[in-house]
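Yeah, one chain of the complex is gone here, protein chain that is, but the others are all in their spots.
Letters A and B name the chains as they come in the text, with residue numbers starting at 1 for each one.
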Amino acid sequence: MSEGIGAAVKRKEDKRFITGRGKYTDDIRMENQAYGAFVRSPHAHAEIKGIDTSAAEAMDGVIAVLNGKQLKDDAIGDIITGWAITSKDGNPMNVGAWNPMATARVRHVGEPVVIVIAESQAQARLAAEAVEVDYEELPAVAAATRALEDGAPLLHDNVPGNLIFDWEIGDEAAADAGLAGATHVTELDIVNNRLAPNAIEPRSAIAVYNDIDDHYTLYTTSQNPHVARLVLSAFYNIAPEHKLRVIAPDVGGGFGSKIYIYPEEITCLWASMKTGRSVKWTSDRSEAFMTDAHARDHVTKARMGFDADGKIVGLKVNTVANIGAYASLFATATPTYLYGTLLSGQYNIANVYCDVKAVHTNTVPVDAYRGAGRPEATYVMERLMETAAREMGMDPAELRRRNFITEFPHQTPVIMTYDAGDFHALLEKGQAAADIAGFAARKSEAASRGKLRGIGYSCYIEACGIAPSKAVGSLGAGVGLWESAEVRVNPVGTIEILTGSHAHGQGHETTFAQVVSDRFGLPMDNITIVHGDTDKVQMGMGTYGSRSGAVGMNAIVKAMDKVEAKVKKIAAHTLEASDDDIVIEDGEVKVAGTDKKMAWHEVGLAAYTAHNLPDGMEPGLKEGAFYDPTNFTFPSGTYICEVEVDPETGVVEVVQFTAADDFGTVINPMIVEGQVHGGVTQGIGQALLENVVYDEDGQLITGSYMDYCMPRADDVPSYVLEHSTTVAPSNPLGVKGCGEAGAIGSPPAVINAITDAIGNNNLTMPATPHKVWAAIQEVGLPQAAE
Amino acid sequence: MDMTGEYQIAANRADVWQALNDPDVLRACIPGCEELEMTSDTTMTAKVVQKIGPVKAKFAGEVELVNIVVEESYTIQGEGKGGVAGFAKGGADVRLTDGDGHTLLTYEAQATVGGKLARLGSRLINSTAKKLADKFFENFHDHLGGADKDGDKTVSDAPETKDAQSERA
Partner (left out) sequence: MTQVTMTVNGKAASGDVPGETLLSDFLREHLRLTGTHVGCDTSQCGACVVHVDGKAVKSCTVLAASLDGAEVTTVEGLANGELHPMQVAFNDNHGLQCGFCTPGMIMSGIDMVNRYKTEGRELTEEAIRHELEGNICRCTGYHNIVRSIKDAAASM
């Protein structure tokens, strides 16, 4: 049917957004609302010697000026790291304590020190400028590799050498042996550049304290309101969960940055209690650059060995990961279990070893951002493969083909069990769509215009729907990674789906309704998706890691299974048939092979009137389910990028980008394609434009859109998309997840294309015109263009 | 950020040295200087207004002279707090040598900025600092009877120092 699984249904949620009726956190205004503004450290590293708030307190409209010591005195807890990593020597990780507002020492530019609460936002910001903080500066370090050197400034007393952990995965001796026996070894030094997520809606929070009930409500820009409530209750001592309601209304993009519970939200809740006022804080973009968790920032040495047939015989990867001044919620999982476990790529490799040193530096905390660990792994793998092919004089597609995994399930040497995929099919579809056969002609045509044209591949695999909970728990996760859902059938037959997933652009109000429509044959208009409010939805783990499809939707399926069973029992009882003979089709509940039937709403009404239910059956029609997957899902794909480089200026134009993906079952192809477009653009942004830069003193010097280059419409082409499907065997819907693939697969394709065009493999991201021009100068123009 | 420079000043070394230690001269010559007071023989406080890119700030700071070798060299160092705009700090090793009918002043300066200045204005720091240094030494040179031997007139052409100049006059 036209609204079911696989249909390109237009989005139900669009109407409020295109008419300006969306309700984002900053659009909400509470009664009795005051405004918070933070005083932030201008130093990367300093002792706080004193704070003088007298001038600020005397200013117009100022209600309160509160500091970190007062917050600590009220027993508000330190911010936690959600994943405990064990070093290879068996020791637990060392992470520095993170006070929501600094008490004695600041460790990155932008760290909050004081909050000013005032009647208006302007008054709060003005008064924040009048707070005098006396700092004694300390030496700072921004680069992770420097932070590991002897004599580097130390951030935390309990973290010797700034080393949080030194973690390993795989068998080092086996990888070394594999490399020793290789006929060819490709070596690369790789930098995965630091990014700022930049959801266009800045973070915002409104904290509302009700002293009569001793109850808090937090409106906030969150991807996972239930996780927020959990940690605010269990670790930050704001209030027990039944006294704390977290609402994430419309949220303007997340990309990971809105998973975390930041100092600002905690401080606003506490300040609301202290002042008896609703406290609103909305970040501006400058604050976002120095408070929203940054991303990536890896420095890696990688060696891949091949035998005479081009088969990979060993891979060894050593990575230094910059975690920033404090270890944020998933900061320790991202460069380990989301990274090292993907270092087998799409390839059959017997021997893989990876070592990761995670390091504190005087920079904004680094955490998961679209892809989280998997883009870094893919970049290592796919830069190695392309480089190796060139070094061995092989076609890069052929080298990949020789190494593809073809039998499933496949156990990699780095934990993962890939359960399905067809990598040959993806490569073929990608090559056909990209017209590989015509590339040589396009290259010579470009050369006639003085342009260098190049092509680059990336064959990625990623892991979504991190699960099962038991497995992630054994690896150090502090939470379970299931999802919950509730299906409420009303007496008139309409349906409300309550989900623990949270939509902030993904279109759940449409796709989740499609899954329900498909199952019961009901019109989409009769189905509403409820999410984002801890008072409405009992529990949930939220949306990140491409988990809403693979985990969240399957929780709905599990709840629908229970609803269907009850509907069949009611109908069988009413129609005097056996449960087994009842079928649900097109909104009708029928006895198969007869003309006996009930309309869907008649069953709903029967459940609630309860006049004629089977003996012992409870009235009502509402079922819930918690779904814990049995395995990750493994989306995969082939991305092919074609660029043209102007050798005079070093300017790179992405002239064609082809993405062939395998996402398993696709619920709504229009929405899935939109996810790929967005992800690929973020990946092209990383490859060409985006870079967070700190100077040697730890000063952030890319603190606005004037210096941090976001991809614009004219930086990217229209995309060519293809699909090849293998159904995910681990979940009932067969879906794999599509949210992150674009950002994971695209950066190496872009860099492989540029380095192909210019004939110099020595190029780091972002490949700015200056760097590309310099790389051309380093080796001279390739033959064809001279 | 590091920078170096040298200037030929048409005055003898003793006069140049004296001027380099005269708060009135420094106040007149430092672009954007609103106040400059000696607090001891080698320390002073200053208020300077500067605009770097989109950030305009009034810096309140302390300046200290160290490594003093009379009539030869000193290091001038200081730190200014610009409130919410951030901070700037730096120093310069200044050295005087006799030239042919003039004094040769060479300097090696280092400056760093922090906070909003760094985030929003970092692209412009180098060019701004170089411009300010040039402006200072141009003013200083003129003050000591450079271009047309009429320091007041020349200095008053520079809008940044006009107020300070008339205050002094």
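The rule is simple: a residue touches a chain if its C-beta (ideal position, glycine included) is under 8 Å from a C-beta of that chain, and two chains touch if they have at least 3 such contacts.
Note that the structure is a prediction, hence the values are computed from the model and not measured.
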item	value
Partner chains on view for the chain not depicted	A
Residue in contact with the excluded chain [from A:82, A:413, A:679 or A:745]	A:679
Sole residue of A:255, A:306 or A:773 that reaches the chain not shown, by the stated touch rule	A:255
Among A:267, A:286, A:514 or A:726, the residue in touch with the chain that has been omitted	A:286
Listed residues A:38, A:544 or A:719, member touching the removed chain	A:719
Residues in chain A touching the chain absent from view	10-11, 13-24, 26-27, 29, 122, 198-202, 250-253, 255, 284-286, 504-507, 670-671, 673-674, 676-682, 704-706, 710-714, 716, 718-719, 742
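To be clear about the criterion, only the chains that are shown with their structure count from here on.
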item	value
Chain A and chain B: spacing of chain centres that average the CA atoms, whole Å	50
Complex interface listing, chain B residues touching chain A	54, 83-84, 86-87, 112-116, 118-120, 122-123
Residue numbers on chain A that touch chain B, as the complex places them	42-44, 109, 128-129, 286, 289-290, 695, 697, 699-704, 706-707
